[in-house]
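One structure is given below, represented as structure tokens, and several questions about it will come after.
Complex shown without one protein chain; remaining protein chains in place.
Then we have chain A:
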Amino acid sequence: MKTAALLILGAAMASGSASAADKWDGADDLPTSPLSCDASPAAAAAAKPYDGGKVTGAADKAGKPITLVDVPKLIGIGYFNATTKGMQDAAKELGNVKVTTDGPTEAKIDEQIKFIDNYITRGVDGVLFAANDPVAIAPVLKKALSKGIHVVGYDANAQPDAREWFVNQAEFNGIAKAMIDAMAKEAGEDKGFAIVTSTFTTPNQARWIAEMSAYAAKCHPKLKWLETVEAQEDNVLSLNQATTLINKYGDKLAGLFGMTSVATPASAEAVTKARLCGKVAVVGLATPNAMKPYVNAGCVKSVVLWNPVDLGYAATYVMRAVVDGKLKPGATSVEAGKLGKLNVINGSEILLGSPFIFTKDNIKDFDF
């Protein structure tokens, strides 16, 4: 009896928590648009007409004080603490904006929907969000728009017609190019690499990986894609998964990608512990503070990211501009305080800028 129970338990544990898929390429079935291999700028896409949603019956609060709620994917992690700080900075500068950040403690879509729903009932002038799922969040955002509440997204998009504007931190193909180019340079053109991501269902990570796959096939066809593993946003699991990859592939593994601000430092830690610094390159998305020890020790050469403080800051300025009627459908740019003029792309997105690459030379200048 006990044996049977243990057997089931064992089988369940093995099949649960951490699954892996070879060459998993994002699997979100959306079209990819890899950039050109050299540094030449992408051909300017034909201007797309505004495709965002429309708010109905919003009170005219141009220049008047407004109350906003910010519902990120989850609260309590460094990344969203940084976006929150940016929002507070912007609110202070503007003087007539109040932002409250509230959200689930785990990145769960139905929890996030409940938070937004409750704030619609409570009554706010605007909702800022970072979606856990672009489609699932759409009905509740449309409900907000229909009740006269302005909706602006940042970090992770929703379906365009469910929000007015989306502040895009960096284009997916831009991130993909920066990541793959760095890997090809550090590990070698014909070497094997693996990816540690959050979960296969997380839209941003899936999109980046899909674009990375397309860009690698186009510009670095000899790179060998060994495996993609899930590690939630969990420190210990990320470290275990990275260590497993190192042990599993041995000499065949010349590089690790970390797709989250948790997976990248954990991968760097795994490489350091295995005494493979210099033999296994680590390239990834992460916040500078978490990566400083590894970059300073020379174990990691490039960390790719944007500035999340700027992202929150820009989202707040965009919301203010929307409420004031300064950012209307068809606009080509928007003023965002100290960030200057930000460009509109893809119809209803505002681009923060190119991805930023932190190296040993510049990482000391950043603190978040």
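We take it that a residue touches a chain if its C-beta (ideal position, glycine included) is under 8 Å from a C-beta of that chain, and two chains touch if they have at least 3 such contacts; residues count from 1.
By definition in this document, contacts and distances are computed from a predicted model.
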Name the absent chain as its UniProt record does, using one of the following: "glutamate synthase (NADPH)", "Aldehyde dehydrogenase family protein", "Autoinducer 2 import system permease protein LsrD" or "Fumarate reductase iron-sulfur subunit".
-> "Autoinducer 2 import system permease protein LsrD"
Of the residues listed, A:109, A:219 or A:274, which one is in contact with the missing chain?
-> A:109
Per the whole complex, from A:129, A:165, A:200 or A:306 the residue touching the absent chain is A:200
Would you write out the residues of chain A that touch the absent chain, in ascending order?
-> 1, 4-5, 8-9, 11-13, 15-17, 19, 21, 24, 27-29, 75-76, 100, 102-106, 108-110, 113-115, 117-119, 121-123, 133, 135-136, 138-139, 199-201, 206
